[in-house]
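Heads up, one of the protein chains got dropped from this complex, but the rest are sitting where they should.
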Amino acid sequence: MQAQERLVFDRPKVLADIPTHYCPGCQHGVAHRLAAELIDEMKLAEKTICVTSIGCSVFLYNYLLVDSVEAPHGRAPATATGVKRSRPDKFVLTYQGDGDLASIGMAEIIHCANRGERVSVIFVNNTVYGMTGGQMAPTTLIGQKTTTCPAGRSREHEGMPIRMAELIAQLGGTAYSARAALNTVKNIRSAKKAMKKAFEVQTKGLGFGFVELLATCPTNWRLDPVKANERVAGEMIPYFPLGVFRDQTAPAKGPAEVEK
Amino acid sequence: MQAQERLVFDRPKVLADIPTHYCPGCQHGVAHRLAAELIDEMKLAEKTICVTSIGCSVFLYNYLLVDSVEAPHGRAPATATGVKRSRPDKFVLTYQGDGDLASIGMAEIIHCANRGERVSVIFVNNTVYGMTGGQMAPTTLIGQKTTTCPAGRSREHEGMPIRMAELIAQLGGTAYSARAALNTVKNIRSAKKAMKKAFEVQTKGLGFGFVELLATCPTNWRLDPVKANERVAGEMIPYFPLGVFRDQTAPAKGPAEVEK
Amino acid sequence: MTRKSPEKIFIKGNEAIARGAIAAGCKCFFGYPITPQNDIPEYMSQALVEAGGEFVQAESEVASANMLLGAGACGIRAMTSSSSPGISLMQEAISYMAGSEIPAVIVNMNRGGPGLGDIGPSQGDYFQSTRGGGHGDYRTLVLAPASCQEAYDLIIKAFDLAFKYRNPVLILGDAILGNMKEAVSPWKPAPVDPAEAADWRLEGAKGRGPRLHKSLYLHEGELAGQNKRLQEKYLAMQAETDFELYRTEDADLVVCAYGSIARIAKSAVRKLRKEGLKVGLFRPVNLYPFPSGPLAELAGQGKRFLTIEHNLGQMVEDVRLSVRGLADSEQFSVYPGNLPLPDDFEEPIKKALAGK
Amino acid sequence: MTRKSPEKIFIKGNEAIARGAIAAGCKCFFGYPITPQNDIPEYMSQALVEAGGEFVQAESEVASANMLLGAGACGIRAMTSSSSPGISLMQEAISYMAGSEIPAVIVNMNRGGPGLGDIGPSQGDYFQSTRGGGHGDYRTLVLAPASCQEAYDLIIKAFDLAFKYRNPVLILGDAILGNMKEAVSPWKPAPVDPAEAADWRLEGAKGRGPRLHKSLYLHEGELAGQNKRLQEKYLAMQAETDFELYRTEDADLVVCAYGSIARIAKSAVRKLRKEGLKVGLFRPVNLYPFPSGPLAELAGQGKRFLTIEHNLGQMVEDVRLSVRGLADSEQFSVYPGNLPLPDDFEEPIKKALAGK
Amino acid sequence: MSRIVVLEDRCKGCLLCVAACPAGIIRQSGRFNQNGYKVVEVPDEDKDKCTGCASCAITCPDVAIRVYRSKKKEAADD
Amino acid sequence: MSRIVVLEDRCKGCLLCVAACPAGIIRQSGRFNQNGYKVVEVPDEDKDKCTGCASCAITCPDVAIRVYRSKKKEAADD
Amino acid sequence: MSRYTDVIIAGFGGQGVLLIGNLLAYAGMSQGLNVTYIPVYGVEMRGGTANCTVVLSEDEIGSPIIHRPEGLIVMNRPSLDKFQPRLKDHGVQIVNSSLIDQELAEKDRVRSVLVPANEIADRIGNTRMANMVALGAYVKATGFLPLEAVITSLEKVISPHYKKLIPKNAEAIRAGAECVK
Partner (left out) sequence: MSRYTDVIIAGFGGQGVLLIGNLLAYAGMSQGLNVTYIPVYGVEMRGGTANCTVVLSEDEIGSPIIHRPEGLIVMNRPSLDKFQPRLKDHGVQIVNSSLIDQELAEKDRVRSVLVPANEIADRIGNTRMANMVALGAYVKATGFLPLEAVITSLEKVISPHYKKLIPKNAEAIRAGAECVK
């Protein structure tokens, strides 16, 4: 029987074979694995330079076996610009959380996209500051309670959650911008396809590639991982529609054309 | 005969009766005057706190006879937030250039708009850094030569000019966002209407108000003022369409619905 | 000021700061999350709002500091808090506030650096705090509490000083102070005078000419004039120096340390005193202005000095400058990243006492 | 290094820096406009691109500095330039670069502060430059040219030092240096060794394990270890101190000054020498590490000191610390906002010489 | 009859008003003001062509034009 | 026959795989691993129900599941 | 000599070690002592161990951080491994023998009190009160504070919402104390 079976799912080569520091059910792990799978499949490992950001995923560099540099909080897109402009022959990846990218790093991500830097950005939106203990993020949903909006985020006082994939899609240098989720097998598969496109627009020199991944933070949501996953479907996706918002490699699609 | 005439156009009361430091033909002067007219007409002078920014218009505080504070380059929206949150009963105005608002201050303007701060922002887009001597701005047009893109801005290397009024219109807290121009009498009249709306969404407590004004910088464009004005019509407006991109006080209009 | 109500509460240094700020009449808090001070914004997001104030989570520390500048220009008691990397991002705005004479309170719960460093205690930001990490010659008052009660007391003092001098005031703590709980007497100072700042705050030019807060001075001699005025102000601030002496009278060696490290050093001093060694402690409460006079006085009495810091050696420069011409100071560093322990201090103290 | 080609060109200090950088093998420039250094990015946007390098006008100084960090991590010679407010915004990134040992060259054409200040010359950023305006204990090498030729020479040296020590290097000039034209010999240093940084630069983990540049150190003792390593590096840098002596041999009073002010002080010293007064000049070329040893030597010879600065008194602390135990230093300030003039220096020099 | 008053010490000679006047009656004069700018004027022969439309004033960045409108004209306007 | 291998020292007991398995055959075991997490398992009785679809593994944030697919099944799949 | 003691309390994240640290601190305060309490956490706050240090003293307290404590409450094995070697000679440690092999506890250098805290708490009806059991044992074993001071301080650390659990917690504390001979 052993001879008749084939290993169809295993750890990607470029993903270090060590346990992660993430909380149980935290989907940074899924995002890491997808990135690693693509790096393997696209044979990018030997030319990748990864720019990590400050958030729970700062230790990405311990997991992804590629050259890496740690950027200050929010500045990964600027650091990636420095990397890519000095080594245009390399594959440059950034990985950022929602506090990092959409709050403190707003100017850097917008200008990086607008310049059309040939870099690929993985943006993990878990509607909260994970690392620092669950404060409000720019993507925190209306009504969501966090440690710094204990009464729940309100439109009146804190404003609406920012939809980054749509904002980035508007900028001249963006070749690809999409939003996917990591809550179901189907969505994870779509997420990987979107990430692949975001990688390809770089390898093909088309421009800036951006993927927003809706993910859970069970710890700071104070939900068990399965319930947290349900919240993604029930609350996040309705506000953050999945879809491709810009694709220079294909005619534009609206939300909902990538399966929900 | 004297008895039969009426003074129909004169300096607004809140505009100081002193010469400005601007170059001949510079339309910061027009923008200042329109702001002053509205402050007079809306009787806001005694409750206005103006936040000036760093650019040729930093001396606005010498011209507009209202309480003012000078914010660091790009940070006027944050400073205005501090002003408005501490004195919600006051009328808070910021005035920013394109380098200030769309480059270094990108994060602050986006978040200020997104929070829906009840402040009004006048954004003077002259496609160049005026004060520092004509360097490239985020709004510099493709092909436009500046001292830091001597070969002309290219999409490939510097990215596309950013359309701020449209970007701001996307954000949840924005109650009004429009673009007008100062190149013709008609456009100046529309500009004033747009500014009035941007002021009103604040006085009515609806949210964030934003007006982008297309203006000339004859000095750094190296054109005489009349030619510079022609450039606004011929080159700027085609890329930066005039119009209202968000209006919480009225049903949404597309570009071109405000007269070109 | 009614001080020291008897009812004590058992709270973290971070919470003491937040409560003290509200007691001091703080009306606006602008901040951005960063360990190890998150309790402060978290507490404020509830309690300050309940107290009728405004809490804004800014998009960044750059924005926090510039919001502070706006509120300060309106004569409103406002604050921000952060930790080392966040404080670095505020340097431009702090320089602006100092240059335009806008009051503000800024809390730095110093963590290990440089760069991202760690989230443990450190005193690596001493230079940044006392020399002005931003551009230009400005100074901020710097207060360094060593206990939760002092954290409470000094944040109240910080607001008063900020408005007295129209200048930013820094509270410099560390991860120990922020996370440690102690009993605190939450006394209430007299309410803020409604006329505070009435002669300069922005509130609309009603019945008077317009007011302006700026730091740009282009006319010939104008900026020089402003710098001269500022220097005079910094000189006047010297009146605010505050410090603690512990068993220095008959000491041969005076250990100089501030903040949490001073507490730990005090444990060591106490222990060595029990062994009969003549050592004492000098703890500056104000780091700027630095209490140079009192130190020089000790130096004049022929004492020797050892500066103990949780950094590579920063305050030692102020100690040396204070006692110059009379004495010098040895220096002992705990590297940021290591936790300072009283036992570690005994050896260097003994060595310094023996005249190395 | 082939030095001093005979063909001289007549250029501004700003242009000397830009040309020197290209000669030194600078491949990337990231910058944001600010007076008085705009000639540098403007020159680079043309000449660096023609030389096959990359010029990026960043969205801000925060971004410039972080782009620099990215390029430096790849072992590429890269630089930025700015002036005071812009440099304040870079402090976090500079701390990160120092903490993660990434080389970079940063030019600060110091203008008047605090805040927006003015666009004239100033030395108000001495503390920020030499003490680290950012958080943590890091240090940057600081070189302060006093002429256009030296600007050219020192930017070349700056790149070499940055890579030798894997540390940011600051060039501290001012509006005088940046705008003044002098004859410069644009010598060409030896081309950059293609193997420079080969053992640490990021370029894809091909045929080797992955490399990482970071400043986060969370394991017990890890950050302390890094701080210890950094401290050793700073000690090693002491070998780089450079300074100029002018007529100090028989001087009773040594004037200490750097950069443009040192030139102006030199005019004053020269004039007073003609009057028969025994004065000399000590000009540190490196501000960090500060040439303490040579100063102490002069102090040992019984000389007295006067520090003249275009700020409220900053370098004087380094002078006093250098000569402590042997001598002290008087201090004379030109307020930023005023232009320093040789005539102004004569009085204070005479006074200091007379032992006040 | 409507008319404009050019505040000569404020005029910077940018000529935007010249381009803006529908009646085409404003022109550059030969006069320099104290700041060295050549100011504009409406020549006497064209004075009566002014409609008081204020286009010039609206366009002027330096608020260097004052416009007076004849009452008659106004009534007709409204 | 397809099967999964749970790498017990990596499992954090989050139960996402349990929710994801279309066959509904994964369950929490009673076993703690060295990190104190209760690991999951496919009980023996359900082993043959595994289709090798890898849904569990795709969902697992900790790459704690390896999936083997029977050759037969594969052929059928493609 | 003036009264002084310090203790490190350590265990898994969920075991409530910070809570009993706080409780002990309040009890000390109620006795007019100076008290400091400081928790230690990593950035890898995700699970793992937690510990806190409490110092009780008649004098002003210097360092709130103690490297070599006089007392120890260890609720799990990793905590024992880490802190037992740092316990002062003749110090007292409460070892949660429900989760820790009692062979591992030092016997001669220090005084180890083995308390099957989880079992006792289970018996009382709530396994989550193992922390209270251990604290009761510590207070009894050291005799530094009266047990009642701890019990009356319960209301300080248990939110009004859970007030009804106070008697059960008190019972757990007493049960812990009773283990100590």
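Each chain carries a letter (A, B, C, D, E, F and G) given by its place in the written order, and its residues are counted from 1.
Everything below uses one rule, namely that a contact is a pair of C-beta atoms (placed from the backbone, for glycine too) under 8 Å apart; a residue touches a chain by one contact, two chains touch by 3 or more.
Bear in mind the structure is a predicted one, so any value in this text is a computation, not a measurement.
J.: Using the document's definition of touch, tell me which of C:Leu218, C:Leu245, C:Leu277 or C:Leu341 contacts the absent chain.
T.: Spelled out, the listed residue whose C-beta touches the missing chain is C:Leu218.
J.: Which residue from D:Leu245, D:Leu326 or D:Leu339 sits in contact with the chain not drawn here?
T.: D:Leu339
J.: Any idea which of D:Gln46, D:Ser185, D:Gln231 or D:Ser267 touches the chain not displayed?
T.: If we include the chain that is not displayed, D:Ser267 is the one touching it.
J.: Which of these, D:Glu42, D:Asp118 or D:Glu309, touches the one chain of the complex that we don't see?
T.: Going through D:Glu42, D:Asp118 or D:Glu309 one by one, D:Asp118 is the residue touching the chain not shown.
J.: Taking the full complex into account, what residues of chain D touch the chain not shown?
T.: 8, 10, 35, 118-119, 176, 179-183, 260, 263-268, 270, 339-343
Heads up, the rule we're going with is that only the chains that are shown with their structure count from here on.
J.: Distance-wise, how many Å sit between the C-alpha centres of chain A and chain B, to the nearest whole number?
T.: Chain centroid spacing, chain A to chain B, equals 35 Å.
J.: Provide the C-alpha centroid distance between chain A and chain G, rounded to the nearest whole angstrom.
T.: 43
J.: Roughly how far is chain C from chain F, centre to centre by C-alpha average, rounded to an integer in Å?
T.: Taking the average C-alpha coordinate of chain C and of chain F, the gap between them is 55 Å.
J.: Hey, what residues on chain E touch two or more of the other chains?
T.: If we look for residues of chain E contacting two or more partner chains, we find none.
J.: Quick check: what residues of chain G touch more than one other chain, meaning two or more?
T.: Touching at least two other chains: 43-44, 47.
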